[in-house]
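With one protein chain held back, the other chains of the complex are shown just where they sit.
Take a look at chain A:
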Amino acid sequence: MRRTAAVPAAVVVAGALLVSCGSGESQEVTADGTPVLNWYINPDSGGQQEIARRCTEANQGRFALNVQILPNNPQGQREQLVRRLVAGDSSVDIMSLDPPFIPEFSEAGFFAPMPPEVQEAVSEGVLDGALAGATYADELVTVPFWANTQLLWYRQSVAEEAGLDMSEPVTWDQVIDAAEATGTTVGVQGRAAESMTVWVNALVVSQGGDVLANPEAPADEIQVDLDSPEGQQAAAIMQRIADAGVGGPQLSTADEDASAALFESDSGGFMVNWPYVWARGQTLVEQGSLDQSVLDDYGWTLYPRVDAETEPATPYGGINLGIGAFTDDPDLAYEAAQCIASVENQTYYFASNGNPPSNAAAFDDESLLEDYPMAPTIQESTQLAAPRPQTPFYDVVSTGIQRTWRPETADPGSTPAVSTELITEVLRGEALL
């Protein structure tokens, strides 16, 4: 059979190069000419979107806030923001930032300098812990927005059975003893993740120690202070939880949700966790998977002490607002950030999304107590909160801790030393992480 040869005469190579019209970039504007400010946010239940809407409405056409959603976990949020900022992306006007990344961003020059009058305005009435977390090298570099803190959650019935007076400060030892005596559990986050750094830092700083002696020093001069009596005591507490078997079966892989699930189960006794567990419990009751009586049994107090005489340094989290260094209009962005973090919006955000304010005045709203009866404890806890090591190399320190601390193998004799050696070597560029 013969076929007619229908061979294409030529192959056309369309070298369609996409050339960006990069020159003469101008700020984004809405249809009616209002400048658009992009606010990169961590995903939440819609509260930040609503705040953006309110601020856009309130400023009478001076700017419009446009919300851009970042990845779900803080690490992913950091990665995306770093990539954009390294490339000098001017679309990053305002960023919702997890506090531990602030030193790194600040050191890398990713923030537009904050005018003194803004510094003064946004630090007024801010709780000590939240202010410390928004500051780097003695300078306020971000706007405190909301402040998270961990509390000690307990079942009132269990504490009573164990004869533990929760109106007085309690120590880790007392909590572990009580759980052991009552056959219940202590929910902690033993997973090799950011939560491990939160825990180790809280245990060490609660004794007046420090993870790093000089967090702001260059990488090869940073002195890791974990191999100290405070570090050893921290390892001893972790070891006790594992040895006593009160951490539950998921101890070494437990994140915040797993701890909450353990606390909600029949064996629940105590737990250290962020305030979101309260809203979580209410949702479960509504869905019918948790008994109302369990939620009624919830009690809360300040994070446990290591040493009975010393106040705890409670874990600090939350979100601060950073203004991108390459934004077209930093003044406008700072104005928008001040609106976002206003006392009124902080109160709204707490009431609607359960994210606690960083400003003391935002706690004054009496109606908050109905939904969040633990608000005064949160306020007190935020006042005591201690940030994680404020170093541009936070990532190295945190990953180093995550790799070396594990409840099952925690040993006061070796864990702090191994951890110190690893972090030091990595900081000096002599080891992988």
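Basically, a contact is a pair of C-beta atoms (placed from the backbone, for glycine too) under 8 Å apart; a residue touches a chain by one contact, two chains touch by 3 or more; residues count from 1.
Operating definition for what follows: contacts and distances are computed from a predicted model.
*Asks:* Write down which listed name, "DsbE family thiol:disulfide interchange protein", "Glutamyl-tRNA(Gln) amidotransferase subunit A", "Carbohydrate ABC transporter membrane protein 1 (CUT1 family)" or "Acyl-CoA dehydrogenase", is the UniProt protein name of the chain that is not shown.
*Replies:* Missing chain, UniProt protein name: "Carbohydrate ABC transporter membrane protein 1 (CUT1 family)".
*Asks:* Decide which residue listed in A:Ile41, A:Val396, A:Ala410 or A:Ile423 touches the omitted chain of the complex.
*Replies:* For the chain that is not drawn, the touching residue is A:Val396.
*Asks:* For the chain that's not shown, point to the residue among A:Leu131, A:Ile222 or A:Ala261 touching it.
*Replies:* A:Ala261
*Asks:* From the list A:Glu117, A:Glu168 or A:Glu430, pick the residue that touches the absent chain.
*Replies:* Touches the omitted chain: A:Glu430.
*Asks:* Would you mind spotting which of A:Gly183, A:Pro229 or A:Pro249 touches the chain that isn't drawn?
*Replies:* Of all options in A:Gly183, A:Pro229 or A:Pro249, contact with the hidden chain holds for A:Pro249.
*Asks:* For chain A, which residues lie in contact with the unshown chain of the complex?
*Replies:* Listed in rising order, the touching residues are 11, 13, 75, 79, 82-83, 86, 104-105, 107-108, 110, 191-193, 249-253, 257-258, 261, 392, 395-396, 399, 402, 408, 429-433.
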